[in-house]
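Note that one protein chain is taken out, while the other chains of the complex remain in position.
In order of appearance the chains are A and B, and numbering begins at 1 in each one.
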Amino acid sequence: MQGESNEAWGLAHHFDSYDQQREASYLGMWVFLVTEIMFFGGLFTAYIVYRSSQGAAFALGSHELDITLGAINTAVLIGSSLTMALAVWAAQTGRRKAIVGFILATILLGGVFLGIKVVEYSAKFEHHLVPGPNFHWNGPEASGVEMFFNLYFLMTGLHAAHMVIGIGILLVVAVLAWRGAFTPENHNLVEGVGLYWHFVDIVWIFLFPLLYLLGRNIQV
Amino acid sequence: MSDTVTTPARRRNYLNADYGIKSWLLTQDHKRIAILYLVSITFFFVLGGVMAALIRVELATPLGDMVEPDTYNRLFTAHGVLMVFLFLIPSIPAVLGNFLIPLMIGAKDLAFPKLNLGSWYVYNLGAVLMVVALLRGGTDTGWTFYTPYSSTFADSEVILTALGAFVVGFSSIMTGLNFIVTIHRMRAPGLTWFRLPLFVWAHYGTSLIQILGTPVVAIAILLVAAERLLHIGIFDPALGGDPVLFQHLFWFYSHPAVYIMILPSMGVISELITAFSRKRIFGYKFVAFSSLAIAVLGFLVWGHHLFVSSQSIYAGLIFSVLSMLVAVPSAVKTFNWTATLYQGSISWQTPMIYALGFIGLFVIGGLTGTMLATLGIDMHVHDTYFVVAHFHYIMVGGAIMAYLGGLHFWWPKITGRMYSVFWSRISAGLIFFGFNLTFFPQFLLGYMGMPRRYHAYPEEFQILNVLSSAGATILGVGYLLPLIYFTWSMRYGERASDNPWGAYGLEWETSSPPPTFNFDEPPVVTTEAYDYLAMRDKRVA
Partner (left out) sequence: MRKNVPLFPEQASTLAGEVDALYLTFLGISVFFGLLVAGLVIFFAIRFRRRSPDEIGRPEKAGILLEIIWSVIPLAILLIMFAWGAKVYVEAFRPPGNAVEYFVTAKQWMWKFQHPQGNREINVLHVPLGQPIRLTMTSEDVIHSFFVPAFRVKADVLPGRYTTVWFEASKVGTFHLFCAEYCGAEHSVMGGDIVVMNPADYELWLAGRDSGPSVVASGEELFRVKACNTCHRPDSATLAPILHGIFGEEAEFQDGSTQIVDENYIRESILNPTAKLVKGYKPLMPTYKGQLTEEEVLQLIGYIKSLASDATESQGTVPASGSPALDSDEG
C-alpha cells in the first residue's frame, strides 16, 4: 500500500513535500488497519454470540487445544514484533544491513509461528476435529464443539493468511532494503509494514486467550 | 467566468495528453480513472435495467406466465446485485468523487493514485465473477443472501456471486481510504475544513462508512461461501448456528451502505442548489455536520430490518427510536436546501431540474422511511412492496437523480463539451414523471399486502402493477436519452467554457477539460465556500 505513493522511491509528483507524503502514507496505513479491525470484528462478534449461547461446548473445545504450543507461538510472535520494531529503528537511523538483518529475523520467527500452526492443524486433522463431513466427536455437545472448531479454524486461519501475506511483503521489503531503497527521510514502506505486522501480532494476543485459555478453568 | 473560449482545442488537457488504450488502462490520473469507472458502471446500469424491465413485464399479469418462478427469482437477484454492488455504491463516489475531489480541494491527484487504479481493476474482477455467475445461470437468493436459504438450500451460483460482492467491496474500501487520506492531507493552502465544498464533506462521511462497514459484510459473505464450500456451519441451525446472526452482520454493513448510496447524492445536491441559486448555502455547518451525523447514526440502526425476525421486543424499541433520530439530519438538509432557494438567483438549467426533483422524491422516500421505522407500521408493511417503493424512492429517486444531475452539471468540465439543452430537459421531465408512475403505485400495493419477490400475485393487485409497469417504460426511455445525447455531445457538442454556469468552486477555475495535473498554478484559497459576492468582486476588479 505504501508503494502507491512512492514512484522511484522518491517524492511522488502529486505531493508537495516529503512531510506531506509521509503523513499521507501513515494515515493511509492507519485507516487500512481500521478496516482490518472491522474485518476481524465480524468473526469476534460471531465468537461472542456463540460463546454466550454454548459456553459448555466451547470449554470442551478449548480443552482440545494444545496450550503449550499456543503459548510458545505467542512468545514467538511477540519476539517477531520486537525484531520488526528494531528494523524500523534501523531504517530511521539509516543502517542498511541492520534493516535487512532484522527483517530476515522477523520472517524467520513468522515462519516458526506458521510451522507450529501446521503441527497443531495436522493434529486436529488426525483427531477428526476439522469441521465438515469428517468431524467426529465422542462426547456430549457435538454440535457446539463443532461450532467451536469452526470458529477456531476460521479465526486462526484468517490470522495465518495475514501472516503469510505479511511475510511475502517483508521479503520484498528486504530485497528493497538490500538495494538501499530506504533513507532516514524516506522509509515509509518499512514503517507501514511494521504497523501491519504489529497489528497481526495484536490479533493473536486476542485470539490466544479467547480460544486456548477461556473455559480451561471449568472441569469437564 | 469569461465567455471567450480560450481555444480549448489546442490546449493540452487530460484527455488529449496521451492517446492509445495503454494510456487509459495504466493511467494514474484520477480524472481518467473516473472515466474508466463511468464506462464500467454505465454498462452494469444498462444490464441491471434490462433485468428490471423483464421483472416489470412479468408483473404486468398476475399469473406469472412469462418466465419460470425460478428464472424470476434469478432476475430480481441479478437486478439487485448489479444495481447495488456494481452501480449504486460506486456511482457517485467512484465517478464524480474521483474526478472532482482533487479538483475541489486544489490537489494534483488523490493521495494514492496506484491504489485508485487498482480499485478499478478490483471492481472489474468482482464484476467478472458476478457476470460469470450470471452466465452460468445466476443466483436465486436475493441480493440479501439470507441464511440458511443461501448457505444450505439454494441450488444456484451463490459462491461466485458472493465472492464477486466480496471482491467489489475491497474496491469500495480502497476508494474510501483514498478519499479520507486525500481530504485530510492534500488540501490547498487556505482551504480549511469549513471552506470545503459540501460535496467533499459528504464524501468524507461516505468514506467513513465504506472503511468501517464494508469489511463486516465482507466477512459475513465469506462465511456464507465457506459454509457452502467447506460445509462448516456458522449460520446453520442444524449445527446450533444462528441464521439471524447473518442478518445482523449483513445489515450492519448494508444499512450504512444505503447511506453510501445517498450521502454523496446529498453532496451533489448541495452543490447544484448553491450553483443555480448563486448563493451561499443556508446553514453551511449544519449541512456539513449532518453528513457526519448520518454516517455515525447510520451504524446504529441496522436492527430496524429485523423487527419481525424474532429479535426481542426491547431490541426493536431501541432500533426504532435510533432510526427516528437518523431522520433528523436528513430533514435538516432538506430544510436548508429549501431555505437556500429563498432570495436566490434561480436558474432552471437541466441540473437544477434534477436537483429540485431530487428534493421532492427524497422527501417522499425519507418520510416513508420514518413510517417503516415505526414499529406498528413496519410489522404490517415489512417485506412488502411498500418497502420496495420506499427504497427505490431513496436509491433511484434520490441517488440516481443526483447522479444524473451531477453528471449534467460537471459534464462540461469532464468532457469540455455541452449537451443538448432541449433533450436534457425532456429527459429530466420523463424520468421524474416515469419514476413516480412506476413506484408510487407500489406504496399502495405494499399497504394492501403484496409481498416483495413475488413472481405471481392475486388478481386484485393487477391494476396497480400495470400502472407501475407502464411507468417503468417511460422511465426506461428517460434513461436512454442521456445515453444518446451525452455520447453525441462528446464529438459534436458545443465547446464549453471554463465556467459555463458561473458557479463558485476551485474546479471551475481551471480549464475545461482540466490539464493532467489539474491546475497550471497551485491554487490558494482566500474566500469562504460559495462566496458569490467575493467571486463577483474579484471578477469586477
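Definition applied: a contact is a pair of C-beta atoms (placed from the backbone, for glycine too) under 8 Å apart; a residue touches a chain by one contact, two chains touch by 3 or more.
This is a predicted model, so every value here is computed, not measured.
Within the full complex, the residue among B:Val39, B:Met379, B:Val421 or B:Val524 touching the omitted chain is B:Met379. The hidden chain makes contact, of the residues B:Phe99, B:Tyr146 or B:Phe170, with B:Tyr146. Taking the complete complex into account, B:Leu317 is the one of B:Leu229, B:Leu317, B:Val477 or B:Val524 that touches the chain left out. Contact with the omitted chain, checked across B:Thr192, B:Ser345, B:Thr487 or B:Thr526, is made by B:Ser345. Considering the complete assembly, chain A touches the hidden chain via residues 54-57, 140-141, 143-144, 218. With the whole complex as reference, residues 64, 69-70, 73, 140-142, 146, 148-149, 152-154, 237-238, 240, 243-244, 277-280, 282-286, 307-310, 313, 316-317, 320-321, 324-325, 327-328, 331-332, 334-336, 338-339, 341-348, 356, 359-360, 363-364, 367-368, 370-371, 373-380, 382-384, 444, 447-449, 451-458, 460, 463, 502, 532-533, 536 of chain B touch the missing chain.
Quick note on the criterion: only the chains that are shown with their structure count from here on.
Centre-to-centre separation of chain A and chain B, using mean CA positions: 35 Å. Residues of chain B that touch chain A in their complex: 107-115, 118, 173, 177-178, 180-182, 184-186, 211-216, 218-220, 223, 226, 230-234, 238-242, 245, 248-249, 517. For chain A in complex with chain B, the touching residues are 1, 3-5, 12-14, 20, 23-24, 27-28, 31-32, 34-36, 38-43, 45-46, 49-50, 53-54, 57, 131-133, 143-144, 146-147, 150-151, 153-154.
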